[in-house]
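The complex appears here without one of its protein chains, the remainder shown in place.
First chain written, first letter: the chains are A, B and C, and each begins at residue 1.
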Amino acid sequence: MKHLKLTTFLVAAMLATGAAAQEDGGRLDLIVQPEPPSLMLGLVQNGPTQMVSGQIYEGLLRYNTDLEPQPSLAKSWEIAEDGMTYTFHLNEGVTWHDGEPFSSADVVFTTKFLQDNHPRFRAAFSHVESVEAPDANTVVIKMKEPYGPFINAFEAGSMPIVPAHIYEGTDYATNEMNATPIGTGPYKFVEWSKGSFIHLTKNPDYYIDGLPHIDDLYYRVVPDAASRAVAFETGEVSVLPGGAVENWDVKRLTEMDGVCSTSAGWEFFAPHAWMWLNNREGPTSDKRFRQAVMFALDREFVKDVVWNGFGKVPTGPVSSKTNFYSDDVPQYPHDPDKAKELLAEMGYDGTPVRVLPLPYGETWQRWAEAVKQNLEEVGIKVDIDSADVAGWNEKTANWDYDMAFTYLYQYGDPALGVARNYTADQIKKGSPWNNVEGYENPELDKKWAAAAIEPDNAKRQELYTEIQQQIVEDVPVAWLLEIEFPTIYRCNVKNLITTGIGLNDGLRDAWIEQ
Amino acid sequence: MAIAGTIFGRLLKAALTLLAIAVLNFFLIHAAPGDPAVVLAGEAGAADEQMIADLRAQFGLDQPLYVQLYRYVGNILTLDLGYSFRQGAPVLDLILERLPATLILTLTAFWISLLAGVALGVAASARVGKFTDSLITGTALLFYATPLYWAALMAVLVFSVQLGWLPGFGYETVGSGYGGFDRAIDILKHLILPALTLGLFFMAVYMRMTRASMLEVAQQDFVKTARAKGLAPSVIRRRHILRNALLPVVTLAGLQAGQLVGGAVLTETVFAWPGIGRLMFESLAARDYNTILGVFLVSALMVIIFNIITDIVYRLIDPRIGQKA
Amino acid sequence: MSLWSRFATNRAAVIGLIVLIAVIIIALLAPVMFPKGPWAMVQRPFLAPFDTDGLPLGTDTLGRNVLAGLIYGARVSLLVGLVSTVMALLIGVPLGAVAGFYGGWVDEIAMRFTEFFQTIPNFALAIVLVAILEPSLTSITISIAIVSWPPVARLVRAEVMSVTRREYVDAARLAGLSNLHILTRQVLPNTVSPIIVMASLMVATAILLESSLSFLGLGDPNIMSWGYQIGAARTVIRSAWWLSFFPGVAIVLTVLALNLIGEGLNDALNPHLTRKGKS
Partner (left out) sequence: MSVLSITDMSIALPSGADRPFAVKDCTYEIAKGEILCVVGESGSGKSMTANALMGLLPEGVTVAKGTAEFGGKDILQVSEIEQRALRGDRIAMIFQEPMTALNPLMRIGDQIAEVFEAHKRHTPSERKARALDLVREVGLPDPEKIIRAYPFQLSGGQRQRAMIAMSLALEPELLIADEPTTALDVTTQAQILKLILDLRERRGMAVMFITHDFGVVAEIADRVIVMRHGEIVERGTATEVLENPQHDYTKRLLEAIPTGLVPQSVAVEKAPALEVRHLKKTYHTGGGLFRPRRDVRAIDDVSLTIAKGEVLGLVGESGSGKSTLGRAVVRLVTPDAGEILVGGTDMAALSESDLRAARHKVQMVFQDPYASLNPRQRVMRALTDGPMAKGVPKDAARARARELMETVGLGAEAVDRFPHEFSGGQRQRIGIARALAMDPELIIADEAVSALDVSIQAQVLDLLRDLRRQFDLSILFITHDLRVAAQLCDRIAVMQRGQLVEIGPVSDVFLNPQHEYTQKLLAAVPGGGWGKAAE
């Protein structure tokens, strides 16, 4: 299986396809929810920031909906056979929005910049030995060890390239230019009217001729979900990103004339929802109780009613969209009797459990209510805890819960987005993105570690299958749903979603049929 | 002279009140679970302890609480509301950016409710016991009992979605390129629904107050004097009854005008109005300490300013105040 | 004329009282009428009202009986309204009474304190308090009480001041009665009427406040309340109007009833303020 991967795409060839039908001009109004705290993608990687700043900043690569790397700032790249060297060839003639030329020095600077400010980047780059720029258009990354998922870490959200000429030698966090972000992307920042809208405009000097097509982008801030639905209905906005309206509205909106929807564009993230079950104490520390919970939950009902049929009931920790998924695992259908049996077997004494919902709107609240109802049907007493975002973070990070809703992104590879929730070295108080449930299985820890640096994909698959089987048996968390966030848009907006991160970098190619 | 002296006194008292509010709220906010670093990290979807620690150090949250309080009060005393690390901008700038929207909304709602409320109250009192009176009183009672947010939702549903007459949310047509007069008209259109729904409740309040006050004043001796002069009933009502009846309404209006800021949280949420009410609500969820405190201070300041304005208005209407002593 | 017969002359107030009593009875009977509670998912979601037997008001987003929710909601609204009002009275009455009775620096301090609370916009303060204490029935009730007591204190202070100036209070002093005795036996009983009137209106306001907090997502997640029902249904208001319509009507009716009762009480207890034309 040793071979040299070489991928070279000709930009011109890509442009040729369907260019005749594409129209330039127009203005597109999109919803961004909630309002991003900042647009400086190197410093802040919130969902909404990524969605807006993904048009301003670019990564070295993009990924299509099958999660295959595509050129972006790097027009081509090579990975050495042993997986120890990555070489990127950058596009020429790229300039920053302020007119300064872009070069490999910016990329090298970015790796330093992000080390300080980007946790996910920091984790991925812990496998990196060095980053060098042999010439202005080439970047060479040397690894400490082979790390399979590395090639999945170069999109704009994972590694946004930031301008060295602005940040070098300054205090990044207080740099005044953070308010007016400068990137290389297809759209330039114009204005941010806080609480109202963010206006981006076409970058006329974009290095790919003919792109982008749309003149102006308006990201509208509408804090109330119902009002967002109204905004779409009245035509004030044309694009509702996933999660912008409550699920109950999705059906109604998509049934309107001239409205299209797609659940594509989330493949890279593959949001996976579950409840952390506190493995340390209380009834949830008993495996039988956790299994009983799995049997008690009517996950199909929730998918159909709460999520309006969107999404998929997961089989285990790895999303079916993510690489190395396996469905050869123990199954947990909705079976209240089985749940009661398990509870009787463990001798559950009726200790009430607290369920902490995710404070992200009505859908999640309803979900918690449905879970409560399911659990009470098998005799588990449930109190729903309440907390806002800060409270939720505080409670989960400090393990102050019995059962807590969450969902996390998987970033295309179990090593990037899954392992962090199940290995013992990730049991660290103070953060809600690690092994919060407190699951410890030394044997599996070894397998996780081996799988991450295994260069052979078949062997990786084998290891991940074993891991999935064991974890599903142990039920450290109750997997609820592979979430799908349908993007709803007016059908005259074309080519909107072409990549695995969807709207986050999709507007480069989008155009509007007049 | 008396007015100037009083205003100076009021301002001094106001400054102390504001300082006390700053301190109280400082403790309140810090008592809430979580902190801005946790929220910010949480929203990133992935973070580690180092990131949170970095953020805390950057926000100054690694210091003991009393040091933070000392710094904050120090800032306040130099009229500096601090920096919003979350939004990467000075709090004052954030607030000033949003304040006009809130002021336009609340002041419009205030004037609509006051003028309409007084007019309806006068009309009802003039026909006391008759059908018109029952109609006005009944309607006001209904407004009084209707939750604000519910009225707002219904208004959007009817006037924006069903009829399409008015924009359902927002402050202005984004990117319209309107300037000057066109822009004003545009904002006005956006303003109608939120201002009306925010004003409804208060209109009911003022209406009831005006009506009761008119009826009470109408019983007073000087009204009899006016009638004994042979003045026409309309003149009596306008010149003698209304002016006196307005005094308690002015007091109430002054008290409530400040409270409109609180009511604006709901209205601004439903109508996506980019004002400070929403800024507060969002900052609260994000534990953006400085911003919440800033909004509280500014809204308390508005309450105080409204109270002072009320005092002045009261003095202008009522010659007795401030000269008696 | 007795209090009741004076109250009974106000037809609207009597209707208000009937409505309120009906709401109270329904609230008390909730567990009898719907033993499974308001959260049970009994049917398909989004069933329209008047269509299905046994579900006169239809079902909500999770297939729960809207009527059951409405009836259980009455308990919460009334409970929060009453308890928070009582708490507000417990803060406001003593403070206002002491301020009005003793005057001087006691009054000064008490009124500065009250003013201070009135300077903070009260809905905003309620939001912050609930957020800090984390939403629960207790925290919501406390927060509402904390933002509603200042007007009570002011009213009681003014009333106490006026009563204290009356000659029978001087007479009580001359009788050698203690201040506490005078305040509690001579003064406060004579301020009860306006306090009762205000309290009835405060219950109404508290119900509105609770529903507003719930609407913003600051309700107790374990408890079915009207505000919760509207808040939960606002996103589906266009496809399932009844989900927010009926709880909205319930709020309006209850609040209206309380207001009518308050006005009736006002007319009955303070006859000198009786409206013209009704001697």
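By our rule, contacts are C-beta pairs under 8 Å (C-beta built on N, C-alpha and C of every residue); 3 or more make two chains touch, one makes a residue touch a chain.
None of the values given here were measured: they were computed from a predicted structure.
Counting contacts over the entire complex, the absent chain touches B, C.
Only one of C:Val76, C:Ala172 or C:Leu218 touches the chain withheld from this view, namely C:Ala172.
What chain B contributes to its contact with the hidden chain is residues 2, 5-6, 8-9, 220-222, 224-232, 235, 239-240, 243-244, 317-320, 323-325. One chain is missing from the display, and on chain C it is touched by residues 166-168, 170-178, 181, 186, 189-190, 276-277, 279.
Everything that follows uses one rule, which is that only the chains that are shown with their structure count from here on.
Two chain pairs, A-B and A-C, are compared here, and A-B has more C-beta pairs in contact (counted per touch definition above). Taking each chain's centre as the mean of its C-alpha atoms, chain B lies 23 Å from chain C.
Annotation: 40 Å between the Cα-based centres of chain A and chain B. Residues of chain A in contact with at least two other chains: 224, 226, 359, 387-388, 391.
For chain C, the set of residues touching two or more other chains reads 131, 134, 234, 237-238.
Chain B makes touch with chain A in their complex at residues 32-36, 38-52, 54, 58, 85-89, 94, 97-98, 101, 153, 156, 160-161, 164, 167-172, 174-175, 268-272, 274-275, 278-279, 282, 284-287. For chain A in complex with chain C, the residues that touch the partner chain are 224-226, 229, 245-246, 248-249, 252, 305-306, 357, 359, 362, 365-366, 368-370, 372-373, 383-388, 391. Residue ranges on chain C touching chain A, taken from their complex, read 39-41, 45, 61-63, 131, 134-136, 217, 220-222, 231-232, 234-240.
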